[in-house]
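Before any comments, here is the structure.
The complex appears here without one of its protein chains, the remainder shown in place.
And then chain A:
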Amino acid sequence: MAEFVRVDSSTSSHTMDKSITLPPDEIFRNLENAKRFAIDIGGSLTKLAYYSTVQHKVAKVRSFDHTSKEATNDNLYEISVQEEVTARLHFIKFENAYIETCLDFIKDHLVNTDTKVIKATGGGAHKFKELIERKLGLKVDKEDEMTCLIKGCNFVLRNIPHEAFVFAKHTESEYRFQTTQPDIFPYLLVNIGSGVSIVKVESEDKFERIGGSSIGGGTFWGLGALLTKTKRFDELLQLASKGQHTSVDMLVKDIYGGSYGSLGLTGDLIASSFGKSATADKEFSKEDMAKSLLHMISNDIGQLACLYAKMHNLSRVYFGGFFIRGHPVTMHTITYSINFFTKGEVQALFLRHEGYLGAIGAFLKGAEEDNPNQYSWGENYAGSSGLMSVSPDMNPMQRARSGTFDMLEMDRLERKLVNLPLLQDASSYIPDTVDLIEDAPAREYWLFCFEEALDGVVKRAVASQPDMPEAAERAEKFRQKYRHKLQTLRHQPFAYGSLTVRSLLDTREHCLNEFNFPDPYCKIKQQENDMALKYYQKAVKALDGLSWEQRQFALVRGVLAGNVFDWGAKAVSDVLESDPEFGFEQAKRQLEERPWLVDSYDQWFERLKGPPHKCALFFVDNSGVDIILGVMPFVRELLSRGTEVVLASNSSPALNDVTNGELQILTESIAAMDPVIQSSLEEDRLILVQSGSSSPCLDLSRLDKVLAMVVRERNIDLVIIEGMGRAIHTNYYAMLSCESLKMAVIKNSWLADRLGGKLFSVVFKYEVPITDHLSAALTP
């Protein structure tokens, strides 16, 4: 019933060790700017939350004033690195033994904070109240535990895609991450602390404890300690994982000799827990008793959870509390129990950040005036330690002291992220094409690929900051951090939720930002943009000289050839680096001849003969040749047909992808040369919006709210997605409710192999939703 274990002297069996030294620089980051604290002290772990601001460098582009003669070079725009302050939430989890040391550390490093209060929750909050108040000089303000838990749960479900997972032992991928539903409510939260609380959550503020049980984690621990003389919870679980419950439990077959057929009860079912120990003259092993106890408690909780889920007609059931807390043993037994009692109708769901819920909730309670829920937040892969980083089962090597600190960092995103309104079924949309947790060969390849590309990225990062002598040192730190992430993922592919090419790319961007390399490709992008602009008019003129039919094909080939220019793809970056003259025309020659690997050009061409689209939404890819010589002429043709165009580009840099800032300048510059673009801009028929993303891939369920608004207002009836990252690694199978065009050149031979093509194979996928009868449905 209660949610936690009260801390008493025995639970914190290790004494306060003042000599404990904290691992340097990794934890308590940005403490000097911290304001607003919250703490959740559980039976053995403390979770500290603080809100801080992070000052980091961002690359900005600014148009040169070409009317003045100041410009000393030919560059279209200048790049400046500016300091930007963003908000970040830090969560740190450590064993209670460290509390005092940590409080001292905080006190010593806390520079300026206006806050007078620390929000506290958890059973230990009471016990440590005095200590906290004395050490920090903050008033401890207690918050209801369950309220904090629910608030925290809502927060992670809303802001961390793939927060929830199903645990399937004995399978290739034990962790199966679930797509977060657009509407997270209603759900059941079964919190297994010392007792069990079963809470029905209907909305952000509406929840009810509908039941509970006194047989919970405390029962396992307390009874386990009595039976096995083993004191620590973790050790009890270890014992249990080695035991055989059949020597202690009375099974159906012990009573029946076999199964109880008429009821469908198989012989291996437990008829009576501890039924065989009802004897005074037999010894039982600690392991066996612990295992039997674990089964008894897990089954009991699972049964109750199912009864409540059934009564309230709920199918989403999340399990949390210290009994679960990432322990594969308990996740397995609970999963087994839920499967058994619901015959597979309900799945037991677990949360990656389950341990932080209370602290997150307590923090949010204290931050209500800042209204944190009006923002979207994103997990910072660079600063978060990932799932199970401290579990002794998973990672015995990390039992070293520093490993006992676990971190989660959430960045406040500049804008609220929402679903693309054009998704056919937002609840089943999965951005990523390949799940690298399930697909072991693909995982191996991509981890290898990213590791191999690391040298180049480091080199590029250093080169992007020629004026900064310490750039090399920072780049080296970046290398270590990212390599460490890759190694972690090799052993625990599930550490950061779904493992995908996108998450590997995003993690790299996060790590680069972490070490103040906000835009390693800024110079390259600048050069390429400048160069490509010079050819724009020539390219447009050449196209205008073609017949309508020829032009349509040339435009598509132009987009595809432009897309060959991509520093993000290793095969290409090698070529680009060795042969800077690798030109647009050469790129066209590299392209696969039709029929392409995926080729619905004929359907697209037929469609073009029909009425123009009302408005197209174009998710663009790379800077330079791609955007200027490939995309812009294509856009120009659409505009000429009478189709409005919305160009969606990244909000912040990722590889050599064109950012919204760059695109603004480029478009203006093109407009100055091209009356079609010029008039379209003036008439508001061509607009530029940011996608809200800073990834080389595209998650259509997390887009800038403004973009979604534009989509609705403009009645978008064509979505164009360009590039390998956005149209192949992600969204390849995305189903939209309007026509869509996915164009990409495969610039990776392994992926080409996988898809049955070769290097520079073309994917040209034009799709019309099945419900649309305008033209013949083309479905995959």
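Worth pointing out:
Keep in mind that, in the parts below, a contact is a pair of C-beta atoms (placed from the backbone, for glycine too) under 8 Å apart; a residue touches a chain by one contact, two chains touch by 3 or more; residues count from 1.
Going forward, contacts and distances are computed from a predicted model.
The complex appears with one chain absent; UniProt names that chain "pantothenate kinase" among the candidates "pantothenate kinase", "Galactosylgalactosylxylosylprotein 3-beta-glucuronosyltransferase", "Late endosomal/lysosomal adaptor and MAPK and MTOR activator 4" or "Neutral alpha-glucosidase AB". Considering the full assembly, A:G218 is the residue among A:G152, A:G218, A:G243 or A:G320 that touches the omitted chain. Contact with the chain that does not appear here is found for just one residue of A:N299, A:T330, A:Q465 or A:S693, A:N299. Within the whole complex, the absent chain has one touching residue among A:Q181, A:S272 or A:Q678, and that is A:S272.
Taking the whole complex into account, chain A touches the unshown chain at residues 1-2, 4-6, 8-11, 43, 123, 144, 146-147, 193-195, 197, 209, 211, 213-219, 221-223, 225-227, 231, 233, 248-250, 252, 254-258, 260, 262-263, 269-281, 284, 289, 296, 299-300, 303-304, 307-308, 310-311, 341.
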